[in-house]
Structures are given as structure tokens and as C-alpha cells.
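Left out: one protein chain. Kept in place: all the others.
Labels run A, B and C following the written order; every chain starts at residue 1.
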Amino acid sequence: MNHSKSKKYNYKIQARGYELDSYGHVNNAVYLNYAEQARWQIFNELGLLDQFIASGMKIVVIENHIKYIRQIKLFDEFEIETQMEKSAHFLLFKHILTNTKTKKTLSKVMVKTVFLDENDKPCDIPESLLETFTEA
Amino acid sequence: MNHSKSKKYNYKIQARGYELDSYGHVNNAVYLNYAEQARWQIFNELGLLDQFIASGMKIVVIENHIKYIRQIKLFDEFEIETQMEKSAHFLLFKHILTNTKTKKTLSKVMVKTVFLDENDKPCDIPESLLETFTEA
Amino acid sequence: MNHSKSKKYNYKIQARGYELDSYGHVNNAVYLNYAEQARWQIFNELGLLDQFIASGMKIVVIENHIKYIRQIKLFDEFEIETQMEKSAHFLLFKHILTNTKTKKTLSKVMVKTVFLDENDKPCDIPESLLETFTEA
Partner (left out) sequence: MNHSKSKKYNYKIQARGYELDSYGHVNNAVYLNYAEQARWQIFNELGLLDQFIASGMKIVVIENHIKYIRQIKLFDEFEIETQMEKSAHFLLFKHILTNTKTKKTLSKVMVKTVFLDENDKPCDIPESLLETFTEA
């Protein structure tokens, strides 16, 4: 039994025209926008978002590692599978982007985050979030 | 003597208001915009940009690794020091962002790229660019 | 009977976390991203997109007029209703953004565009598109 990993969350998203760069494919920086949105989505789905914003806590990215495997074109639909993993007082997010039509992997994004309290000091991962790690 | 690394290039930049996110600091994805702009700048400075665009070649990012060391706030001025490094047929860019006032390191960005020819096939790093590696 | 206006198209969209600015609401520039995406969507829905891209034609924005009526917050869901209108050789897009839950109007965006041929010269609105103006 492993309590340091959450279950996997899925979020569907579609590439938009203004996300393309002069090469006609989604710009490399936009992948981080997608990953960020998947994280907001998880917090929202868990009902933690309002509580989290009200607490004055922040979740801050301290490292991003992105592998670009296949390019994303206009209107491509893809799924972001996200798994959270506790590592010391860091919270890792492992995102895998998969084209929903071709089932091919588009990108892998590893994001290392830390929580800051209302005084911007690093703090523990909130209990309400950790509980999600022990769920079925 | 090491010909696989270029000299270091410097590019000054300043954080803009619309680059901040709801936390009031520069959003994590924007660092990739900064790094990308530093690369465009180098190509322009080397007089390779028009030639490169005309050739139909593309330079495509296949991996990004960003460490966020200190946050960047509105109007912060910083310098992006960039060194290129040839590694097999990949071209690596190592960017270091430093606050020009405090001299503190803000972020380190490692970008792995590959060149594609006009048919989108991986190709060698252009000779005109490689010549910059053997310069003083 | 009025053939200078198209029927109304609807596109649903949801505000994302990275679209917020330091005020915690969707940044004013992002509304133009939303409107642009609604236009891409219409072209795609009409089956004109591939044909249009292949033709080398471009559709270029020459004027935008945006009224911001209510702010958009994280995860707000809204609908963009778009009507196209031919005016001389210009194509106007009238977008109305409405919150799907509250039914309140969020913004009105008027976009004036012109078509450019493969030599970047202004040209007539493509016939295949104009046909949509006479449909039921």
C-alpha cells in the first residue's frame, strides 16, 4: 500500500488557435499553461479551491520538467492525466498529455511545488489535501 | 580547447504587468517566454535569423527544465545569460536569469532543441551556427 | 430577407487559472483570445478551416472593440454567441459573452476583419463562406 501517491485525475482540453506560434503548432510555453489548468481543476474537483484561496496559502512551482514528444496542432483534443505524489514537504504533479484520438503520448510534465503560508513561508501540505492520498 | 560550447550571450529584460498571475508574481510559464526570446535574440545578433527563416528550417524544443529560485515581481530587471552547447545532434541552451540590481540568481532554464529541415525531418545544426562555437 | 448576416454560432468556454491577472480576474486582453477562438471554431464547424489554410489566404483583424460588462472569474463558464456580418468587403464578427449559470452578459466584442490573398493583398470574402449567410 502506497500512501504517498494520489489516484489519477483526468482533464480534457483542446488546443486553441491563439496558442499556436509562428511554427503553426502549440508553443512550448503553453504546455505549462495546460498543466497549471489541470492542477486548478483537481483542486476544484476536490472542493478545496475556495478553502485554499480563503486560507491565504499559495502553491508555488519551484521546478518544471517538460518532455515534448509529439507536437500539438489546432483543435487537437487531448487528455491530461495527473497524479500527485508527496515527497518530503514537496508536492509533485506528474502530468501525461495524450491525444484522445490517436492515443499517442504528446508530452510528459513533472512539476515540483511547495506550499507557502499567508506569510509566504514554506509550510506543510494541507491535511485536507493529504486525505486524498489515502482514498481508494 | 572546447568547441562544443559557445560563448555566453546576455539579454536584458524587464517583467511586465500582464505577465503576473493571481499571485502577483511572474507566472511560471512566462519564464519559457523569456528564455525563448533570449534565443531569438541570439539568432538575430548573429545575423542568422533571416537566413534561418528563409531556409525553411525550424528549431524545435524537445525538452525544458526550469528551476525557479526566486520570484520575479513587476518591473524587476534581470539579465538572461545564455550559453549554447552542442550535444550529439541536439543544441542545448543554458539560460541563467539574474536580477540586475540584487545580482541574485532567479532561475535556471535548460532547453534541449533539435533542428528540422523544410520537410520537418531532424537535421544537423547549421554550419553557420556552429561557427559561433569556435569563435574566441 | 437579409443575406448580409449569418446565423448565430455558439461556443462554450471556461475561464482558466492562468488567464487571471494580478487582480484575480480574467485579464482584459484574454477576451480577445476567447473571441479569436470562437472564430476558429466557426471556421472549423463549417468545414472551411483546412481549405482556408491550404488556400494561403489569411483573415486579418483590423479593428477590435470590446465592452467589459462583468468580470470573469476562475472556472466561470460562459457561452460566446457569434454572428458574422458582411459590410462592404469587410467581415464583421459580433461576439456576445454570456455566463451560462447566471445568464448575465459579460462582454460584447465587435471584430472587423479583412481577407488577404496569398500575396497579402486584400481580397473578397470567399464564396464558400458567403454561402453560410444565405442558409436558413
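By our rule, contacts are C-beta pairs under 8 Å (C-beta built on N, C-alpha and C of every residue); 3 or more make two chains touch, one makes a residue touch a chain.
What you see is a predicted model; the values in this text were computed from it and never measured.
A.B. asks: Specify the residue from the set A:Ser6, A:Asn27 or A:Asn64 that touches the hidden chain.
C.D. replies: A:Asn27
A.B. asks: Kindly note down the residues of chain C that lie in touch with the hidden chain.
C.D. replies: Touching the chain left out of view, chain C contributes residues 23, 27-30, 32-33, 36, 58, 60-68, 71.
A.B. asks: Which parts of chain B are in contact with the chain that was left out?
C.D. replies: 16-18, 33, 36-37, 39-40, 44, 49, 74-75
A.B. asks: Touching the missing chain, which residues of chain A?
C.D. replies: 17-18, 20-24, 27, 29, 74
The rule is short, and it goes like this: only the chains that are shown with their structure count from here on.
A.B. asks: Rounding to the nearest 5 degrees, give the angle of the rotation that lays the CA atoms of chain B over those of chain C.
C.D. replies: That pair's rotation angle lands at 180 degrees.
A.B. asks: Of the chains shown, whose Cα mean is nearest the mean of all protein Cα atoms?
C.D. replies: A
A.B. asks: Let me have the rounded angstrom distance from the C-alpha centre of chain A over to the C-alpha centre of chain C, please.
C.D. replies: Using C-alpha averages as centres, the distance is 29 Å.
A.B. asks: Could you list which residues of chain B touch at least two other chains?
C.D. replies: As it turns out, chain B has residues touching two or more other chains at 23, 27, 29.
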